[in-house]
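Missing here: one protein chain of the complex. Every other protein chain is in place.
Moving on to subunit A:
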Amino acid sequence: MKSLRFLLPLLAALLVSVGFFLPWMGAAWQDRALGHTTVQYETAPLHLADLIDHLKLAANGYSVVALTQASTRLSAQQAEEAAQTALNVMAEYPLCFFSLDQLFNPSLWTLHSATPFVAVSNLSVTSSQESTPSQDYFAADTANPSAAVFWNCSFSGSTGHQLDLILDDETGKMLAFSYRIPATNTAEAAFSMEDAVQMRQFCQQYYNLDAAQFSALLPLYPPGYLLPFTDQKGEQVNLSLRTSQTSVSNSSQEKWDFFVLSFNGAGV
């Protein structure tokens, strides 16, 4: 009986200890199982991206891999022609901002360069856990990680105006643009919701989208608007049209302030 008297407290202490250390034991078991497991996955075939995927890639932001000896689908000449065509389409629509009717008139712009690059969507393993709601609009599409070949066509106009077009190598279509003018010239430049509505209508026509696919405009800060639409896969694409101020320093440390109008994330 004496041994029984000590047996019960010992048994109780054992059970309490087991209860206390159960989470650690479970974790050790999980770690051991994970450490001894190697999982094989089939390499997914290349995802055939379309224009909307590339719009989405441009909208969500990307990293750039420069190409030096590229054998892209479009040649440099074809890319220049595609850029001119895009300008024509925008001018003929006509797209005009800040009361500038001839903003996209090809005759007012001189093409400086057309450079291909690989755009790689921004991804981070932990970004999905740390992102804030406002960042979600621009979050990378982790379900469909993508990369594509784009062209960056740079134009310059009179009085320091600059225009960058981002073209899709597959279709030759304009995916994004960035229009820059010295800040002093646009002190009175106004940007309104009508501009965003006009841009949405242009996108509908240019990208061959249905009006019903577009949702209501959403205001942004810095001043601008989101032009969200839902593609045929049911995924939302957040095009944007916004303005911003930026400074550029030249080699002689002179600082130039620019006013920027950007579509679909270009130049931001």
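Heads up, the rule we're going with is that a residue touches a chain if its C-beta (ideal position, glycine included) is under 8 Å from a C-beta of that chain, and two chains touch if they have at least 3 such contacts; residues count from 1.
In this text, contacts and distances are computed from a predicted model.
Peer 1: Given the choices "Polar amino acid transport system ATP-binding protein", "histidine kinase", "YhaN AAA domain-containing protein" or "Heme exporter protein CcmB", state the protein name listed in UniProt for the chain not shown.
Peer 2: For the chain missing from the view, the UniProt record says "histidine kinase".
Peer 1: Return the single residue from A:84, A:105, A:122 or A:246 that touches the missing chain.
Peer 2: Final answer for the missing-chain contact: A:122.
Peer 1: Using the touch definition from the top, which of A:146, A:178 or A:240 touches the missing chain?
Peer 2: A:146
Peer 1: Using the touch rule from the top, list residues of subunit A that touch the missing partner.
Peer 2: 5, 8-9, 11-12, 15-16, 18-27, 30, 34-35, 37-44, 46-47, 63-72, 116, 118, 120-129, 142-143, 145-149
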